[in-house]
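A protein chain is absent from this complex, but the other protein chains hold their places.
We call the chains A and B, going by the order they appear; numbering starts again at 1 in every chain.
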Amino acid sequence: MAITLGELAVRYGLELSGDPGLTVQAVAPLASATPGTLTFCSDAKYRRQLAATRATVVVLAREMLPDCPVAALISPHPYAAYARIAAGIYPEAAVTAGAAPGASIAASARVAASAWIGPNAAIGAGAVIGERCFVGPSSVIEEGARLGDDCRLQASVTICHGVTIGRRCVFKPGAVIGSDGFGFAPAPDGFVKVPHLGAVRIGDDVEVGANTTIDRGTIEDTVIEDGVKLDNLVQVGHNCRIGAHTVIAGCVGISGSTIIGRRCMIGGAVGIVGHLEIGDEVVVTGYSMVTRSLPGPGTYSSGIPAIQTMDWRRTVARLRRLDALERRLAQLELGAGGAGQETDE
Amino acid sequence: MAITLGELAVRYGLELSGDPGLTVQAVAPLASATPGTLTFCSDAKYRRQLAATRATVVVLAREMLPDCPVAALISPHPYAAYARIAAGIYPEAAVTAGAAPGASIAASARVAASAWIGPNAAIGAGAVIGERCFVGPSSVIEEGARLGDDCRLQASVTICHGVTIGRRCVFKPGAVIGSDGFGFAPAPDGFVKVPHLGAVRIGDDVEVGANTTIDRGTIEDTVIEDGVKLDNLVQVGHNCRIGAHTVIAGCVGISGSTIIGRRCMIGGAVGIVGHLEIGDEVVVTGYSMVTRSLPGPGTYSSGIPAIQTMDWRRTVARLRRLDALERRLAQLELGAGGAGQETDE
Partner (left out) sequence: MAITLGELAVRYGLELSGDPGLTVQAVAPLASATPGTLTFCSDAKYRRQLAATRATVVVLAREMLPDCPVAALISPHPYAAYARIAAGIYPEAAVTAGAAPGASIAASARVAASAWIGPNAAIGAGAVIGERCFVGPSSVIEEGARLGDDCRLQASVTICHGVTIGRRCVFKPGAVIGSDGFGFAPAPDGFVKVPHLGAVRIGDDVEVGANTTIDRGTIEDTVIEDGVKLDNLVQVGHNCRIGAHTVIAGCVGISGSTIIGRRCMIGGAVGIVGHLEIGDEVVVTGYSMVTRSLPGPGTYSSGIPAIQTMDWRRTVARLRRLDALERRLAQLELGAGGAGQETDE
């Protein structure tokens, strides 16, 4: 489906530099684009690739325009503009209404007529499935769970009993929403399992990655607010609340009862201890461990970049001797007549 | 279902302070409880919330009693007592006997008459399913696997061939028990896959988190002893043995052939190298890397708490200069007539 640059400029509110009658029918990477394609350049470090591109048109910021050898669509947010145009060129297929043979739907479930229940999906008693929802193959919606309109459960997603989900949410394969949290009360005769009587409440426009897990609350609900994006293999503990439009990268673990603010960005493989409060607009860089509440806005870190193993081993050995080092320094200071500074213990 | 405080005191062996004729029919959080509910207070830091609670009764330790404005059920382990009472007020539904349409059960499988096989679950040849087991939707029990009585596989759980599981075990959605471990023998022409001829043996009262994976052994079995609790997204390598009543938090990775003792507590996101022995009652705090055997009891750590990124970057830069720092110090010591201390290498 070819579309003219003029039409793109109008539809997406972009300024066009170049011939409005040119057409594109596909997108391509900057470096390997061919005529007939649209591409984008969102970073000045790709200036050289831009100068050599063979795309028909490039979506870019105004300051890159002088380097662009072809037509350009100008946006202050070129990557977002590209994303919107690409979604238009490659529209998602509309959801087919109905249910596949092999889908198992409880008699008391209420499934919108426009929704699709895929092969071998199971919908429990009293569950509610909104308009145009796509419930992919082998997905499980337990009793009493509720999906708002236009949700997409790609495949093998599990939504546990009583979980409520807003509109336009996306769940990638293997995501598990609302299983019991890790709650065991110590007693003289071992651990007593703590009943998980809360559920999970998810807002609108939330995206949950593949094999990501979100535990239900013990008494009250675990809450994921509007627009939150969770990458793959993320763990969200019971009773957490994640504020609107916060994004959390892959392999992050968040212990129970932690409150995360709005518009935070949590890097990959971060670990967050339980019962903390993270403010709004907090950035935690990848591979950090968060052990106390963090006011926002602010940027926090504790990850150490890898270096050559031999050098690193030497660093670790010296870390072990920091104690002695400090004492030797204090000794010298005493000798030099300086006041020895306090050391802990 | 209302229950009197007097009945709770008798049934759970607790001392009651207050009117035994009062009734509760629900549980609630300390801060938002309303009349008719039971709550708990297990930590003195919630003293102020306790003083203001509107619950009908609070489960608490004796030393908190003076601060309690309402009736109290007194226990030395208030959280465990609360957990038991809550489980009584909100009993799990009994397992329905039978099999859903769409369940696939091999002719040679032996499924107890009181067990439930959910929609689209698959039970392989020769598998044995104990009394009152709940095999949730889309779960897979491969050939020859055996579940003891009263196990619960919530949904989309995979139990691989020949795995044996004790009684009252809980498997949350997406758990995978007994797939082949990561074993490849280097050879001149690439890697040779090592056959995994062992299985996984799991004791009684084990709980396995969502999307957690436990690999089968290479020759002998991987073993998970009684009462072990694994959180979500945990990886247990081939040939490991995890001792009874050990609890392991989310996102932990345990490499192959490591032996972990009894009653250990492994914090979130810990990584444990293979072929180690961790003693009984070892605590490893979150985000630590364990690279050598640890005698028990003991508490071990290596996680670094996040600080402001600018400060952290400075710390990392100084870490890189520790070497030079130590040499400068030795130089000064020589000048001061002190004996320079040995440095490695």
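FYI, a contact is a pair of C-beta atoms (placed from the backbone, for glycine too) under 8 Å apart; a residue touches a chain by one contact, two chains touch by 3 or more.
Predicted, not measured: the structure shown is a model, and the values here were computed from it.
Chemist: From the list A:146, A:193 or A:245, pick the residue that touches the absent chain.
Modeler: Here the residue in touch with the unshown chain is A:245.
Chemist: Which one touches the absent chain: B:93, B:113 or B:185?
Modeler: B:185
Chemist: Which residue from A:5, A:115 or A:233 sits in contact with the chain not drawn here?
Modeler: That would be A:233, which touches the missing chain.
Chemist: Which listed residue (B:29, B:78, B:148 or B:174) would be found touching the missing chain in the intact complex?
Modeler: B:174
Chemist: Among B:50, B:128, B:147 or B:160, single out the residue that touches the unshown chain.
Modeler: Considering all chains, including the one not shown, the answer is B:160.
Chemist: For chain B, which positions touch the chain that isn't shown here?
Modeler: 102, 104, 120, 122, 138, 140, 142, 156, 158, 160, 174, 176, 179-180, 182-188, 190-195, 197, 211, 213, 215, 219-220, 233, 235, 237, 251, 253, 255, 269, 271, 273, 283-285, 288-292, 294, 298-302, 304-305, 307, 314-315, 317-319, 321-322, 324-325, 328-329, 331-332, 335-336
Chemist: May I ask you to list the residues on chain A that touch the chain which is not drawn?
Modeler: Counting over the whole complex, chain A touches the hidden chain at residues 27-29, 32, 77, 79-80, 82-84, 86-87, 90, 100-102, 118-120, 136-138, 154-156, 170, 172-174, 205, 207, 209-211, 227, 229, 231-233, 245, 247, 249-251, 268-269, 286-287, 303-310, 312-313, 316, 319-320, 322-323, 325-326, 329, 332-333, 336, 338, 341, 344-345.
Heads up, the rule we're going with is that only the chains that are shown with their structure count from here on.
Chemist: Angle of the rotation mapping chain A onto its copy chain B, from a C-alpha fit, rounded to a multiple of 5 degrees, please.
Modeler: Resulting rotation angle: about 120 degrees.
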